[in-house]
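Encoded as structure tokens, here's the structure I'll be asking about.
Only a single protein chain was left out; the remaining protein chains are all shown in position.
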Amino acid sequence: MTRIFKHRLVLPIAALVALVLVNTISRPSFVSITIRDGQLYGSVIDILRNSAPLMLVALGMTIVIATRGIDLSVGALMAVSGAVALTIIDGSGSPDSPVTLTIAIIAGVAVTLVFGIWNGFLVAVLGIQPIIATLVLMLAGRGIALLITGGFITTVTSTPYKFMSQGYLLGLPFAFYVSAVAILLVAVIERRTALGVLTESVGINPEASRLAGVRSRGIVWGAYAASGLLAGFAGILYSSNIMAADANAAGQYIELDAILAVVLGGTSLMGGKFSIAGTVIGVFTIQTLKSTITFLGVPPAVSPLFMALVVVLVVLVQSRRVRTGLARLSAAVSSRKNPEVAR
Amino acid sequence: MSGTTTAVRDIGTGMRRFVGRRVSWIPVFAALGILLVLMLAGQAYFGTFITPRVLSSLLLDNAYLLILAVGMTFVIITGGIDLSVGAVLAFTAMLGARLLSEGLPAVLVIPVMLLGGSLIGLLIGVLIQFFDVQPFIASLAGLFAARGLAFLVSLSSIKVEDPLILWLQTKLFYLDGWFLSPTGIIALLVVAAGALVLHFTRFGRTIYAIGGNEQSARLMGLPVVRTKLLAYVISGACAGLAGVVFTAYQGAGYPLNGVGTELDTIAAVVIGGTLLTGGSGYVLGSMIGVFVYGMIKTAISFLGAEQSWTRITIGALLLVFVVVQRVIVSRSNRR
Partner (left out) sequence: MSLAAVVEQNVTMPEPSTTPVLEVSGATVRFGREVALDSVDLRIFAGEVHSIMGENGAGKSTLIKALTGAIALDAGVIRMDGEVVRIPSPLDAQRLGIGAVYQEIDLLPNLSVAENIVLGREPRRRGGIDWPAMRRIASALLAELGVTIDPASPLGSHSLAVQQLVAIARAISADLRVLVLDEPTSSLDADEVAELFRVIRDLTDRGVAVLFISHFLDQVYEIGDRITVLRGGALVGEYRTTELLRIELVQKMLGRAPVARMARRSADPDSTAPVALEGRGLRRGERLRDVDIRVHEAEVVGVAGLLGSGRTELARALAGVDTTDSGTLLVDGRPTTIRGPRRGIALGIVYSSEDRRAEGIIGELTVRENIALAIQAQRGVLHLMSRARQTELAASWIEALGIRTPSPEALAGTLSGGNQQKVMLARLLALAPRVLLLDEPTRGIDVGAKVEVQNLVGELAANGMSVVFISAELEEVLRVSTRIVVLRDGLLVASLPAEATSSESLLALVTQPDDGA
């Protein structure tokens, strides 16, 4: 199995390395890291920090996709958790108190966890198609976030809250640690327990898994709950970054970025085998790509166009037609040795 | 010639036969039912809900969505999906607005807008058909591309002053308190064309065939490849046409147009009785779905509530529909 994955990660890693190389060649400052007041700065550091929300969402998306599903609501859920958290902080008398902070974060994440459980219920228990089931919250979620903020963009000033996305810990951005912890937790839970292989089993063949006694329902349900939870944390980070709860902008198109990251990492949209490492690489690739686009002077609003080109490139490479074309090439080369013509 | 026992079992009463023929219409009737309920409830609550003015506005305000829904219906019946329509609408609107502001006549610009939409649709179709890309991802790429292109044309809005375009929206034909704009007529014509094509052409029946069983359709000699590509081209063209209508409606092109519109479109089509799994659905049903959407929007503005409630309600309605569809399907599977 590791052999397969080694094989699978080759392309994503190659893509990321190529991207980094291109960047470094065109602007050598890309890889330079400066130290100020014991804190590291630089383009690479920015990528580590800014990729945190996407990393969280993409991790959840990986698990959901592995069950042969999809979660379109993550962007909307980000908006909701930010709205809940900031509303609490705004309403409290003490925006800087760690107690308020904890309550706000827990509340925000709890709400999205409930929504995730709701999504899981629709898919696992009622058997509704994941696209439709999560489409509901994708439609309604931002509206709900707007209602929570009363239709405004709630802004707060809170030093500890701001710290999450802007602060530093031991020289590196705090947000990066959040990413790292999430990656570690998810990897451990998936691979050190049977959850990973059981999830893959459910994704590849749900009915056969059920007959073999696998708790298909529970696994699918859990996947969406996890996605909701992670989206909640991502929303907290995002709102921490802009110190505002913007129901419309929060997590806009992040579900698409997340799906792209997962696909880039080698996990198939058809479900089944998944790769956490692949998703991590995919996230960094996308973030680097965004940084590249910004550097090129392309207005951020136009960047989706480049993401589209990347999507097309990736799927072309992964497409069977291209693969069989390459395979035929290599077969033609190797069949030179064999006198019998291979069909 | 001796009849068979199976044949005897199969001949039902005339009534059963009628229903049996039209089993796929049931979700559409359900949607119609909901529309009627909404109308009656609205009338009962507001008193001035079912007036010619309100109903005429319904078509006027949602003409763009109607056109989008027709295109989306084609795609969804084949079992696919097109997430790019909102962004394509924005892009063609921007393209058109830019060309018009450069002085090109509307007669030239409108076909260009349609062509632009069709091209993006074709690209999506090619990715899906020839490179085995899932419709979800392929149309996602289309969404990204179109949105980026829209901003590429211009980062800010472009006002449109072309008289023909504006005429499309502002010219109103009156009849007894009812009014109709050319955009409304265009939308209705698109619906009619869509319905006729789906029912009376081989292309239309192949659309259903692909949704039923693509492999079988191919074995039966139906032009599957061509049809699938065309379905996405049609969706793109409809998005382009919707761009024309929307530009007329707003008097300008905004690059931020249509954000989330693809979801509204999908919701309208599903509520209108088209199954997301493909193989079944009607353009008339999608039209009903669009009216349901419009009616909810109207009701919410009547209530003076925030517009965000529209999306929430549509989401809830979509949910109810889907759950009911699911229950019916699982009941019949059990048998």
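Labels A and B are assigned to the chains in the order they are written; within every chain, residues are numbered from 1.
Keep this in mind: a contact is a pair of C-beta atoms (placed from the backbone, for glycine too) under 8 Å apart; a residue touches a chain by one contact, two chains touch by 3 or more.
All values reported here derive from a predicted model rather than from experimental measurement.
> Among B:56, B:84, B:181 or B:280, choose the residue that contacts the chain missing from this document, as touch is defined above.
Of the listed residues, the one touching the omitted chain is B:280.
> Of B:36, B:108, B:196 or B:324, which sits in contact with the chain we cannot see?
Of these options, the touching residue for the absent chain is B:196.
> Touching the absent chain in the whole complex: find that residue among A:104, A:214 or A:261.
Once the missing chain is taken into account, the touching residue is A:214.
> For subunit B, which positions touch the chain that isn't shown here?
Answer for subunit B: residues 1-7, 10-11, 17, 20-21, 23-24, 196, 199-202, 205-206, 208-209, 211-213, 215-217, 219-222, 279-280, 334-335 touch the chain left out.
> At which residues does subunit A meet the chain that is not included here?
Against the missing chain, subunit A presents residues 1, 192-195, 197-198, 200-201, 204-205, 207-215, 272-273, 338, 340, 342-343.
Here is the rule we use: only the chains that are shown with their structure count from here on.
> Would you mind pulling out the distance in Å between where the CA atoms of subunit A average out and where those of subunit B do?
Distance between chain centres: 31 Å.
> Which stretch or stretches of subunit A touch subunit B in the complex?
So the residues of subunit A in touch with subunit B come to 70, 122, 126-129, 131-133, 135-140, 142-144, 146-147, 151, 247, 253, 256, 259, 263, 269, 299, 301-309, 311-312, 315-316, 319-322.
> What residues of subunit B sit close enough to touch subunit A in their complex?
81, 127, 130-134, 136-138, 140-145, 147-149, 151-152, 155, 255, 260, 263-264, 266-267, 270, 276-277, 306, 308-312, 314-316, 318-319, 322-323, 326, 330
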